[in-house]
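Left out: one protein chain. Kept in place: all the others.
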Amino acid sequence: MENKNKKSFLERMGESQVWKSIIRSGVPRSRRQRMQAILGSVFLHLHPARIPKHAVKIGYTWCMGGLSFFLFIVLTITGLLLMFYYRPTVEYAYTDIIDMAEQVPLGIMRELHRWGAHAMVLTVWLHMLRVFMTGSYKPPREFNWGVGVLLMTLTMFLSFTGYLLPWDQLAIWAITVGTNMARAHPFIGHEGPGASLLAIGDINLVHAGSDVRFALLGGRFVGEASLLRFYVLHCIGVPFITMILMAVHFWRIRKDGGISGPL
Amino acid sequence: MLQTIKDIIDILSAPTVSFTFLTVAFPFVFPPTDWFEKIHRKFGIWRLWTKPGFYGGMFAITFFFVVGYFDPNFHVTLTKADNFPIILMIYSMFITIWWSMYQAYLNDERLENGLKPNEYNDPDDKVLVWPDLVYIEFIALILFMVFLIVWSILVAAPLEEPANPAATPNPSKAPWYFLGLQEMLVYFDPWIAGIVFPMFIIIGMMAIPYMDINKKGDGYYSFKERRIGMFIFMYGWLVLWLFLIVIGTFFRGPNWNFFGPFEYWDAHKVVPLNNVNLSEYIWVKTLGTGLPANILIREGIGFLVLVAYMGILPILLAKSWLKNYFQEIGPVRYTFIMLFGLSMLALPIKMYMRWLFNLKYIIAIPEWFFNI
Partner (left out) sequence: MTEDIKTTPPASVTPAEKDDNALGRRGFFRWMTVGWIAFSAATGGFFTVIVRFLFPNVLFEPPQTFKAGFPNDYASNFVDTRYKKKFNVWMVRDEESIFALSTVCTHLGCTPNWLGTENKFKCPCHGSGFRMTGINFEGPAPRPLERYKISVATDGQILVDKTKSFKWEKGEWENAESFLKV
């Protein structure tokens, strides 16, 4: 900076036509430019341009909401890559999983996905805990806490549907037990209380072939159809709903006045 | 010496003992009233939420895992790849809860002295998101990615034998985050433990902001201002959810029998589990008449117990002990708080009835799949 006339590489880049076409405010140097950098970007303007001091402290947010979102993105990318190799059929699923680790160079994609999923359950829990501990669910953020609870449920459901896909012993028994709970659902599960009341004469309307468990599994047992249904839910259905709720969640953080704080 | 410690830990971790200990100790750790607070101070339990408390807690957890690592029996469960998240969970939960309580106590003191909480800053004194927040996020993200990659390289994702519908592995466990549910299934019928309770958990959690009308403690750590809400939530979260996960992971072995962490998983361990229904207690054991044929008469007492617990108890409480509280929050809130609160409390109650009296169901109507 000694020489006023000599501009640094960054500065020259910031003035180039290409840069300016992307980031209109140039290199974020001045206060105004820095605020512009946030406001002018689709992604960054999730944030406000200025926030209270305590809100950037790790000790306050633990970064856990942000990391949950980050993990969701990591899981989307790694999951997409896994889909290139994995076929959701009883015949191939298990062997595809083995091949994925053994035949693909740098084959830690499955690990990234699996451990990332575990980690996301944890970060979401921790995020929930910190929101509770700082009392941030109190008005005006009641609604967003509710959205958060749904997000947590969906996160666990995402993880759970993914559990079946390797089609190993762990998988099918966890899903057998899990979905058998649906069998005991009042009224709409065939072994739930009240199901036998839903009958026309002698014909039971709710039986093993017509209850919620069947709808979930596509059969009376965990089998071919269940694998496909869980695969579709895991890859498209649940992430889709999660994404919508995340959008609501982020929008509401801003609308509720940004990160909570003492008055 | 070490063996004695292990034996003691084995005995202490039996759910009957550890659960009782946690439940009894809980109000002294998170004191909900002045009386508990007094003892909390008197016996120095508050030191748990100071720096020495942190080191002590971290040491205890680490000691447990290190001893476990070198123990031939605990080693097996501890080093299972899928159990690593639980170790992370135990550490991270301890650290974050300690941190929150530590900050809360500092803030409580400030508030008592008429100061603003630590988090308070002049509203006009804001920082710019670029670079202050964006950089932090960026660094957190990179560090976390590094952690995830290292974890993935070091620990291979497990894959067990190919699926075999005819042979259930013994023991057969749910994913770790659902082990709390699986533990509930031991004490409640599937339609309660698998459907009603999870729904109550979800709806009850969503209802927290509407039930907790205490406006204080919003946006900063604090304990004293919201100690009752804090106490109830933390009991549910720590003891009824996280602790049940720990039990399910480390202390449940073949045939879903209980095993101490350092105990050998003997698949032939015989544990007598002859459970008896309330109706059998009354008609067969007490009156000696045999079960009546009419289902409703047979289970009448069970229904009475249920109605008394969920219906009459809240009304009595509203008229006596919780009178002021009832007037403050009104009937609608009160009803929901009681519904969720008593359902939550039903879990430990049923656990104790099982342990003490081998009670299976309060209402047992398998004919209608209606067991409670």
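Observations
Residue numbering begins at 1 within each chain, and the chains themselves are lettered A and B in the order written.
The rule is simple: a contact is a pair of C-beta atoms (placed from the backbone, for glycine too) under 8 Å apart; a residue touches a chain by one contact, two chains touch by 3 or more.
Fair warning: this is a prediction, and the values are worked out from it, not measured in the lab.
Although it is not drawn, the missing chain touches A, B when the whole complex is taken into account.
In the complete complex, the residue from B:G53, B:P169 or B:G341 that touches the missing chain is B:P169. Within the full complex, the residue among A:T76, A:N180 or A:N204 touching the omitted chain is A:N180.
By the touch criterion stated above, the residues of chain A touching the omitted chain are 173, 176-177, 180-181, 183, 209-210, 214-215, 218-221, 223-225.
Contacts to the hidden chain, counted on chain B, fall at residues 165-172, 182, 185-187, 189-190, 194, 254-257, 270-275, 361, 364, 366-367, 369, 371.
Here is the rule we go by: only the chains that are shown with their structure count from here on.
Taking the mean of the C-alpha atoms as each chain's centre, chain A and chain B sit 24 Å apart. Contacts from chain B toward chain A in the complex involve residues 82, 84-85, 88-89, 92-93, 96-97, 99-100, 103-104, 116-117, 119-121, 123, 125-134, 136-137, 140-141, 144-145, 148-149, 151-153, 155-165, 167-169, 172-178, 182, 185, 189-191, 193-196, 202, 205-206, 208-210, 212, 214-222, 226, 233, 237, 368-370.
Listed in rising order, the residues of chain A touching chain B in the complex are 28, 31, 34-35, 37-38, 44, 47-60, 62-63, 66-67, 70-71, 74, 90, 94, 97-98, 101, 108, 110-112, 114-116, 118-119, 121-122, 125-126, 129-130, 132-139, 141-142, 145-146, 149-150, 153, 156, 159-160, 163, 166-174, 177-178, 180-186, 189, 191-196, 221-222, 260-263.
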